[in-house]
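Only one protein chain is missing; all other protein chains are in place.
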Amino acid sequence: MERIYFDNAATTPVSEEVFEAMKPYFTEKFGNPSSIYKEAQETAGAIAEAREKVASIIGSDDEREIIFTSGGTEADNLAIKGVAMARKKKGKHIITSSIEHHAVLHSCEYLEKNLGFEVTYLPVDENGFVNPEDVEDAIRDDTILITIMMANNEIGTIEPVAEIGAIAREHNIYFHTDAVQAVGKIPIDVNEMNIDLLSLSAHKLNGPKGVGALYVRKGVKLIPQMSGGAQERKRRASTENVPGIVGLGKAAELAAENMEEKSKKMAEMRDRLIEGIEDNIDEVILNGPRGDKRLPGNVNVCFRYIEGESILLNLDMNGVAASSGSACTSGSLDPSHVLLAIGLEHEVAHGSLRLSLGAGNTMEEVERFLELIPGVIDKLRMMSPLYEG
Amino acid sequence: MERIYFDNAATTPVSEEVFEAMKPYFTEKFGNPSSIYKEAQETAGAIAEAREKVASIIGSDDEREIIFTSGGTEADNLAIKGVAMARKKKGKHIITSSIEHHAVLHSCEYLEKNLGFEVTYLPVDENGFVNPEDVEDAIRDDTILITIMMANNEIGTIEPVAEIGAIAREHNIYFHTDAVQAVGKIPIDVNEMNIDLLSLSAHKLNGPKGVGALYVRKGVKLIPQMSGGAQERKRRASTENVPGIVGLGKAAELAAENMEEKSKKMAEMRDRLIEGIEDNIDEVILNGPRGDKRLPGNVNVCFRYIEGESILLNLDMNGVAASSGSACTSGSLDPSHVLLAIGLEHEVAHGSLRLSLGAGNTMEEVERFLELIPGVIDKLRMMSPLYEG
Amino acid sequence: MYSDKVMDHFNNPRNMGEIENPDAVGQVGNPVCGDIMKIYLKIKDNKIEDIKFKTFGCGAAIATSSMVTEMAKGKDLEEALKISNKMVAEKLDGLPSEKLHCSNLAADALQDAINDYLNEKDKENNVSEESNA
Partner (left out) sequence: MYSDKVMDHFNNPRNMGEIENPDAVGQVGNPVCGDIMKIYLKIKDNKIEDIKFKTFGCGAAIATSSMVTEMAKGKDLEEALKISNKMVAEKLDGLPSEKLHCSNLAADALQDAINDYLNEKDKENNVSEESNA
């Protein structure tokens, strides 16, 4: 039986087309794009092309606004630390939410610990939404940056970034959004949404691991966090990862094609999964909102009385790859900070399961999954001292 | 006529074997190594194997001492900023040299500007050597880090790192060395040489661009510079660049095979190049030392009265890829800081040419180059108002 | 990540379930931490005649629970008390380092159950002594 890969929010396979686009840049077209000879000019050209493609899928018409990085994490780090260091004379206060990815949260903590910044971590409601009014209320005279993610990686909540962007613009505060999970899934326009900085990562959209990008609106200053050579207009040093960048460009281009249609199909599978789980298993909690404000590929549920890692292991033995916000898989003692932030109790949060759909999934896989999940849950609940049956 | 690639210090092609090793990790074995299912375990295993290979070529027997990064630049940044931030309560003084790569120099400047550190930039002699006595003399009570490169990327000088390492150890100061140009070319043993931190980069040794590593001796503390997830034992966040890491591992393994023999062959080509240039062109200056203390693949000369970029353009038209420390190719108004540091006048430094040999070069190419270089130099000198003929 | 032995015990747990009218019950962990292990004992002539477990927790928690029941079954109480978490982990061909301290508590649950039994017996003895007095 073919395995079912339902962990596309963790990473995705490189698509064949993307790999074909990257291939020449390993052994043949290998020149360092900073040099001036023929071998270099062909890679410099390839990077320029990729830059335009990436700019275009987020609505930027100036490819110089794109800085290539080593991934979503570096993009988040550069945006937050870079802006903070550049604006620290103006103020040392940052606003973010309590359900951001660790790349954002730990960048904020780094600024708190090493550079004396203050950070406000806004709460979210039971579906994971940040309230734009809370953002406005949190603004102080010394607020220099607001960073709120576009869509949450665990529970799929799509945040009201356009509204938050407008508030930020009105107060002359830079607005960064971590769009790693959103790019290629929902429409994005940095101008309409008043976004000043935006992070994305190639391996979440069938591009390669180890490459991402930060959009930086023209005129927004930041202190480079990778110090060294003059690459990326002196904003990000290090020899360019040419095949990676080419792969990101191609992946962006492909993701943009028929995005609406593809997302609609994914949403159908998502809704069927939710329905099938809720209909056949009792004491299930859906985490995150229903409908349009949920990422089309995201399902996140808690099964009471059992623990997430054991669900994952059982699913793996049954041929399904998925993930959980249980403490055991997060590498800490607490379960996911996102699940706790939406108000779940620890013991419930331990039993979470995230299914994230991707380009390769089919409705047949969804049905196959729905066949097997009740048995897995049942087996574990039979073992659980918390379950009364 | 086949082109001649003499810019292996800038970057190298990925070798076929390395590419073959990487290939399965794009479209097939693509799992996120942090997960627990089958798809993830195979990538986690591949990373573990690469880690051992990288540790082994620098003489470490504990693969946990290797942190994978996005390249040499990030390794330098993490070593310098990471140690500085971790030890800043002990002191805020760093010792380095004036001929380090910009990744080191600009990391030091970042600490000066943003965190109040003081940095001593040691001079070098006319061949680019740092004097270990100067290092010892520069040590203060608040010195927390010494960072001196193992081999210079422009002029090939191999620094006395073992002696510097011994001094650092004696004074209980951490010692970092940027070995990006040295790894795979000369023998390295982090234990014998008393090295606490060492940077390397895959694309300099026929591995892929966008991946590198930092060796961190067990017990050496550093503050992560890429804030986020728990990857790399919480020392470097971001989803691992699995194919890149596998490629680095393979490249390291291959570089270690018959290293001595390969380096000897390269040194023969190097010496023939130097001899051929000196014999056939007048008013030439060799930059960097002769013999064993020079990287086996490095040639760097200045041709008086002419400018480097125009040499490169002419060579390119003649089918040769090379580099220069001229201002025009460095992106700044001044020529290479390395050439100035060894005492060259600006006008001489502008006329530099670096030839750097790699695995693919042959003596036949060397001879072909020696045939054509005098004509190029002649042509440009005829145009020069500085040349008296 | 897990050894084959762990996966075997996780997948086919031995002695899973409850004992009706057990002679003793032991429990460690709490739901907040994500691990609860409950051990039920049937004891006869100072020997563990039957043993069952129920566990809420990760793969390591379930496998160690299963393993400890297998190790304890049929042993007399003194011997069973000597079973340590470390021994359980070794019998499973090891556990990932990050699991060694959080989910490796099954021996504690067993000890808790045995102590529960011995305390009860003590009390009974005390009661009989008292009535004898």
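By written order: A, B and C. Residues from 1 in each chain.
Just so it is clear, a residue touches a chain if its C-beta (ideal position, glycine included) is under 8 Å from a C-beta of that chain, and two chains touch if they have at least 3 such contacts.
Computed from a predicted structure; not experimentally measured.
Of the listed positions B:Cys328, B:Ala359 or B:Leu372, the one in contact with the omitted chain in the full complex is B:Cys328. Set against the missing chain, the residues A:Ile4, A:Met22 or A:Ile36 yield one that touches it, A:Ile36. Checked against the hidden chain, the listed residues B:Gln225, B:Ser310, B:Ser323 or B:Ser356 yield one contact partner: B:Ser310.
If you put the missing chain back, the residues of subunit B touching it would be 305-310, 313-314, 317, 326-328, 331, 333, 335, 346-347, 350, 382-386.
Here, only the chains that are shown with their structure count from here on.
Centre to centre, using the average C-alpha position, subunit B and subunit C are separated by 57 Å. Looking at subunit C, no residue sits in touch with two or more other chains.
Across the assembly, subunit A contributes 309, 313, 331 as residues in contact with two or more other chains.
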